[in-house]
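Here the complex is missing a single protein chain, while all its other protein chains stay put.
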Amino acid sequence: MTESPSAVVLLIHCPDRKGIVARVAGFINEFGGNILDSDHHTDREAGEFLMRTVFALEGFQLPPAEIAAAFAPIAKVFGMRYEVHFIPAHPKVALLVSKQDHCLADLLQRQRRGELPIDVPVIISNHDTCAMWAELYKIPFHVFPVTKDSKPEQEQRVISVLKQQDVHLVVLARYMQILSGEFLRAVGCPVINIHHSFLPAFIGANPYRQAYERGVKLIGATAHYATEELDEGPIIEQDVIRVGHRDSVEDLVRKGRDLEELVLARAVRLHVERRVIVYGRRTVVFD
Amino acid sequence: MTESPSAVVLLIHCPDRKGIVARVAGFINEFGGNILDSDHHTDREAGEFLMRTVFALEGFQLPPAEIAAAFAPIAKVFGMRYEVHFIPAHPKVALLVSKQDHCLADLLQRQRRGELPIDVPVIISNHDTCAMWAELYKIPFHVFPVTKDSKPEQEQRVISVLKQQDVHLVVLARYMQILSGEFLRAVGCPVINIHHSFLPAFIGANPYRQAYERGVKLIGATAHYATEELDEGPIIEQDVIRVGHRDSVEDLVRKGRDLEELVLARAVRLHVERRVIVYGRRTVVFD
Amino acid sequence: MTESPSAVVLLIHCPDRKGIVARVAGFINEFGGNILDSDHHTDREAGEFLMRTVFALEGFQLPPAEIAAAFAPIAKVFGMRYEVHFIPAHPKVALLVSKQDHCLADLLQRQRRGELPIDVPVIISNHDTCAMWAELYKIPFHVFPVTKDSKPEQEQRVISVLKQQDVHLVVLARYMQILSGEFLRAVGCPVINIHHSFLPAFIGANPYRQAYERGVKLIGATAHYATEELDEGPIIEQDVIRVGHRDSVEDLVRKGRDLEELVLARAVRLHVERRVIVYGRRTVVFD
Partner (left out) sequence: MTESPSAVVLLIHCPDRKGIVARVAGFINEFGGNILDSDHHTDREAGEFLMRTVFALEGFQLPPAEIAAAFAPIAKVFGMRYEVHFIPAHPKVALLVSKQDHCLADLLQRQRRGELPIDVPVIISNHDTCAMWAELYKIPFHVFPVTKDSKPEQEQRVISVLKQQDVHLVVLARYMQILSGEFLRAVGCPVINIHHSFLPAFIGANPYRQAYERGVKLIGATAHYATEELDEGPIIEQDVIRVGHRDSVEDLVRKGRDLEELVLARAVRLHVERRVIVYGRRTVVFD
């Protein structure tokens, strides 16, 4: 049922110099490739070049498994870091949740209606409140409660499930636990988190309460890659909604839920379409 | 040429209890007043009641100068802080600028086309780059350069001009100087500042550079009342605009200018229409 | 389990004149009522006055069933049309859908997590594709297929179910059928529709295709009360999202789904909180 990959995404990051686009496009053309989309960015301040090129698998004269190796000599000449991906790839995405189910339900429905090309082999939670969704979509569901003391052990159990499933991406769909550095080093794949504020405003706990007390006129949500520094990872997507004095903390929470769903879903989509290159503390998003 | 006041704005702030609206509306009705607009807010968490009622001067049977005194007994019963204003009042607004002229030019043009009911008796700057606008609109223009050492003295000179002109509001239209606590205590009227970020993100200097380095996907502007704690005053209005990796710091500055103009103009408008009640660290904005 | 009504909403519409607010607030105060929220609007062009006042049921000295009658003499004096509602009322809301389930799933989940105070006694469709949601939430589900010829008869069957259930509101959650004037006259309650464009742009069928071909830079969604003139009913809520040349018609459909969900959910919420007064071809929305 799952659609096979139809295109190659080539992501490139190197020092800026002349001739990169010509050399890359020439490589694709030599093997009969048809470029479907191509975008690049030159950071003139830093002298860095970043590029995303998509070309059709159909008609390309190299077998998929040999493309990366065939490109290596060019990468060497230009000092490139590069990645070769195939889309749609239906990567295995583990969803981690806590008590609130709105982001979870939203991602699963987008997946089901064919809008988000991912597979979800497992849902993990520290509570059992989201069991209904796992059941509805027939996805294995693990509950690993966590306390301050049991955290290292609980993280080990989570890691162990993720490794078993060989997941390509972990999405913290309102997981509400701070992952340790050990976890992030051990997990072996990117982790996307949704933070319920417009970062870097309102870092840490209870951002809606913080926003209410500061009296801001807009609240936000931020999807970012999780890193060891809490709420400091590279930002993938953000959005805001207007609020006013009539909104209680509960109203901010309610309005924020819609933002969280939208921003997280957009970020996951951007990631699995391989539109994001992490670049220092920042991202380049080719949308 | 200036339009005379046609309406009374009654601003009320007191502990919440029954019968406030009835008593206030009753007072206005007893003297033949016609309520044009009325809005109130109950902060249930804090048990506070805040209200803005506008009624027509025409047909009201009390002389304007006696309204506040006539309302005093009601205020006493309910423990109200209250203010009586007349709109449009064309308050005297001093504009303080530094080198950049966009907010200044914008406010002056809004005033000129009748959109912003204010008078601008004086423009003060620490540079002479904005002289052209003072000349065009025939407004006295004072240049008081400032250095670290001369700051106390320079602030005295600014205060002295503001006092001479008896201004009702000071607008920091990108003044780029931090006002001392002494200045804020001495000035004797509200001071509105425009900060070029979505506060509380990117407090302090160079917010666009900070935003660029953090890689945010939206930049903002915040208009707030200036207080002694830098960038911590009650927020009147905020807005944001989308940015991306293609935007250099200069692009953020350019996009930000439009935001700064709009957000500051909206805040000044809200203030002079007496739609804002400061309330702890926050504002209630009846718009 | 369902929360009992805690407040009275009084909606008023009459010619503008002095003393209305005082008289209404006085009525509430006389019977010991505590006003929780009050907002009004004067349409000066038309000389019309519209008001929404909310007061606590607790402590009000009239039984709920007698409030409307007690207010009648005041209404007569001022020539008021008025309505008395109790909130939260958990009105019975029938959801009509066609093949697409996103608005349906969204409304049901909002209801379930306590965000939307409604009961959904029945879901009706002309297809069986949404059966899964009816099953999940244990709601009776009727499938009444419709063809051009069977339409009058099919509408009768729908009406018959709605009458049996005694519903207070019908929501067309992407029903994709044009309701006849007979249906709208027979249904006996308001009908809210979600149209997938920024009305009045792109009236009628295939608005996303129309938007694509016109090359607009924003697409929208509009929630409105259904009337006999297609897509001409009073607008309750609208919103837009940015699109570009990279977006195919399918991308517009995908982006539009998020808008449709949000705009429809906001409109239903505004309606059931009794914040909307229909007023000619327009609405006044007290939010």
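Labels A, B and C are assigned to the chains in the order they are written; within every chain, residues are numbered from 1.
To be clear about the criterion, contacts are C-beta pairs under 8 Å (C-beta built on N, C-alpha and C of every residue); 3 or more make two chains touch, one makes a residue touch a chain.
Since the model is a prediction, treat every value here as computed from it, not as a measurement.
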{"item": "Given B:Glu3, B:Glu30, B:Glu83 or B:Glu115, the one touching the chain that is not displayed", "value": "B:Glu115"}
{"item": "Where the missing chain touches subunit B, by residue", "value": "101-102, 105, 109, 113, 115, 132, 136, 254, 257-258, 262"}
{"item": "Touching residues (missing chain, whole complex) on subunit C", "value": "41, 43-45, 198-202, 213-218, 220, 234-235, 237-240, 244-246, 248-249, 279, 281-285"}
{"item": "Subunit A, residues in touch with the chain not shown (by the definition above)", "value": "18-23, 25-26, 28-29, 32-40, 42, 59"}
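The rule is short, and it goes like this: only the chains that are shown with their structure count from here on.
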{"item": "Chain of greatest Cα-centre distance to subunit B", "value": "A"}
{"item": "Distance between the centres, which are taken as Cα means, of subunit C and subunit A, whole angstrom", "value": "36"}
{"item": "Multi-partner residues of subunit B (each touching 2 or more other chains)", "value": "none"}
